[in-house]
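Let me give you the structure first, and then I'll get to my questions.
Partial complex: the chains shown occupy the same locations as in the complete assembly.
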Amino acid sequence: MRKALLISMTTVFLFTGSSIGADAPISEDTQVCIDCHASLHPNIIAGWKKSLHSKVTPAQGLEKGTLKRRVSLIKPLETLANNVVGCAECHMMNGKKHKDTFEHNGYDIHIVVTPRDCATCHPTEVGQYEKNLMSQAYGNLQNNPVFRSLADSINGIQSFKDMKVSYKAPDDHTNADSCLFCHGTFIDIKGTETRDTVEGEMEFPILSGWPNQGVGRVNPDGSKGSCSACHARHRFSIEMARKPNTCSECHKGPDVPAYGVYSVSKHGNIYSTLGGQWNFDSVPWTVGQDFSAPTCATCHVSLLVSEEEEVLAERTHQMNDRIPWRIFGLIYAHPHPKSSDTTIIKNKAGLPLPTELTGEPVAGYLIDEKEQIKRKKGMQKICLSCHGRSWVDGHFARLENTIKTTNEMTLTGTEILLTAWNKGAAKGLDQKDSIFNETIEKRWVEQWLFYANSTRFASAMAGADYGVFANGRWYMSKNIQEMLDWMKIRIEKANK
Amino acid sequence: MRKALLISMTTVFLFTGSSIGADAPISEDTQVCIDCHASLHPNIIAGWKKSLHSKVTPAQGLEKGTLKRRVSLIKPLETLANNVVGCAECHMMNGKKHKDTFEHNGYDIHIVVTPRDCATCHPTEVGQYEKNLMSQAYGNLQNNPVFRSLADSINGIQSFKDMKVSYKAPDDHTNADSCLFCHGTFIDIKGTETRDTVEGEMEFPILSGWPNQGVGRVNPDGSKGSCSACHARHRFSIEMARKPNTCSECHKGPDVPAYGVYSVSKHGNIYSTLGGQWNFDSVPWTVGQDFSAPTCATCHVSLLVSEEEEVLAERTHQMNDRIPWRIFGLIYAHPHPKSSDTTIIKNKAGLPLPTELTGEPVAGYLIDEKEQIKRKKGMQKICLSCHGRSWVDGHFARLENTIKTTNEMTLTGTEILLTAWNKGAAKGLDQKDSIFNETIEKRWVEQWLFYANSTRFASAMAGADYGVFANGRWYMSKNIQEMLDWMKIRIEKANK
């Protein structure tokens, strides 16, 4: 009944100019969506109209040569091949498998479009992304007791009573607004609600953990991740994904200051000052012709070719293919984990950490030296587009030295902390207490999570400030003294 | 005599190309200004030449339709109607009422152009701005004993003697260079001085508190504010006012990190990566057509329409029309104040604060729930241009939870501080001492002014970093432990 009404409305809208031009083969279902939603949410439709999705059908996309192709399916599902990719093509895809699918004007619609939906046309990218740690970012945090305890110490409300402070467990809204904003939430369906709409009363599902576009979002269809974390809806612009601001949404804070480092690097400077003249849309992406200095995507994601179409780097949504080390220390920098699911890792002490508390890598779960060298060579091939061999070798020698020295400075902090626990200045592992709830423990976290990480990112991407005074070595050095001061005063007190 | 000389110079300049072309009806007075000042201060004239002020007369501006109009006067003063808005039109406006008016080559000129001058053509905007807290930013700081005491503790020089540190009152230059740079100075006339100029010796007024473009500047004509805070002279570009960098001049620091939050939000990313293609000049501003994601102005100031010219948001220089909460906590986040003059507020303890020291809102001076809902709905109408209902509802539910939890974490800090005062670890309200001059007090300030504020801005504008590690919950949590440590050591000492 409603469907009939909508179809008759469509006709009206067609004549008032609100629908898409006749050239683009839009599916009838999508046109029905547009007819109402163009006025309800004008910029959703406007954004989509500017997207490639609204202009090219999967069949047309497949006709392009291997290097130019943006779809990775060999042959598109027949029903989808010859219409552009519109509302219905994504929000009705795999419908029955979505817990958030609901009946809407006679259609089965789901709210949350997932990597599994995108995989209909982009299966290679989705498959690669499953090997990316980010796809597991929800579980790697929430299902790891150590990291979960860290998150709880940040997000839990503290209350003061009888000269003591105690921590409450954080609520779901806070978690979703804090760590899980980037890591991704677990989206669940909490029932339905009735809303008054321009079409009268309608039923909608109530989602928990929504909105969210975190990289490891757990979706109502069981899939993990959110393509719109980087490919913002509803334009899904490759230009946007290739610009560093996209990465900066999550990689700018003191724990992972990649964007800040980039922005003060020579690469970032060239991008900022000359990037306005570059071509961010072309596939493949031609070094020297389309762009003159790397953005994040250049080294970590994009398909790069030379002017002679020699492939300099394959496109990868795994993103760690060219990353030998995980310089984001947890607690120490270490060879990159083999599996994107890091909850499977256990060190000798039984802790779910990729290194011992004293820094030794938990080798079985991490890539070996051979794989490290292979990844390093892959990265260096990109470097060599603009730099000579001795430049590149010198750069990597420094980075590996920085990994070593920052791990040493983390170890010094850890040794002070272990002594503080041992001598009764603080309560930690031995006392079965949280290792994140006291001042010295929080300073220890800053030693590796802020200062050692910042120094390593600065070294890796040549943004020196972040390795010195901007949360770098200056703070690593000062923090050791402050941890020592804190401990010594409390040990003296305990000994009286 | 000088006037005669200048007019003869004008003729010369006209023939050497330095004056404005014949098309633009420039007043004779303005042409006289230009003839000298074009070479004395070339970019003042060059900037103005690029402005709309130099190209459109008020009469022409009024001919535009209601939505397109940038002037709000029904009918312009006759003498001004048919010349473009040049030097004389602003710097000679309402001349006699300006304390800084001086005789200059036969003209009565004032240096400081004020909102009252601008109101000649833009009365609606100036009227709205009077309801904006920013218009009272000078008095709200300087005439509130609590905030003034905070400012003095920041700007006053400390000196060390006999193992003690004492604070001096800050000097005027420091105040003007510090808090009042953004809040606005009080501009006064301190006499006159004679200067050697290209025209020989001339008299000029000596201004104190100058230069300044602060939002609550107290002007020599008694008006408050400075339109050039956002509409930078002498171009007065709407493009500039609509871009977030304008707001960042004052809203980037740790106390109010709105710009930082925006820049790591999805909105900020879309602006940074795709904004180069948008139209920032058009009035009204059409969602989807002119721009694809909000800047600060979009949600808080600009007249927004859909492609069908449905008004989605009215232009407002009150700016708080769509803001239910004041998330900038002083000391706690609270419903927005009713009056832009907040010095009238008194809490139960007699302090000029919008909440009690323990967080309860001082209801009488703050908007009620009905007004809060109205403002929220106004904001959400803009959100719905790009987002569905459940997205928007979910976002606001989280924000309101964040307001609650950050207020709780502020309360915990306050309780520790009150205990420190009570137990003699520090001196505060009961001891009639400054509540901002000791370490624990300064940490308490950081709890609400830096960390709780940052967390709330991050929640309001979805820039997660600033709610976690970048001055967010991590620091709120750590700071509580540090306040506790500081207090406990001093209570122990006091008890010995």
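Chains here go by letter, A and B, matching the order in which they are written, and residues are numbered from 1 within each.
In this text, a residue touches a chain if its C-beta (ideal position, glycine included) is under 8 Å from a C-beta of that chain, and two chains touch if they have at least 3 such contacts.
For clarity, every value in this text was computed on a predicted model and none was experimentally measured.
The complex is built from one repeated protein sequence; 2 chains are visible, and the structure file as a whole lists 3 copies.
As a working rule, only the chains that are shown with their structure count from here on.
Centre-to-centre separation of chain A and chain B, using mean CA positions: 35 Å. If you check the complex, the residues on chain A that touch chain B are 39-47, 50, 111, 153-160, 163, 165, 171, 173-174, 176-179, 181-182, 195, 204-207, 210-211, 213, 232, 235, 237, 239-240, 243, 245-246, 248-250, 252-255, 276, 437-439, 442, 449-450, 486, 489, 493.
Residues of chain B touching chain A in their complex: 263-266, 268-270, 272-274, 276, 287-289, 292, 306-308, 310, 384-391, 394-395, 397-398, 401-402, 405, 408-409, 412, 415-416, 419, 458-459, 462-470, 472-474, 477-478, 480-482, 484-485, 488-489, 492.
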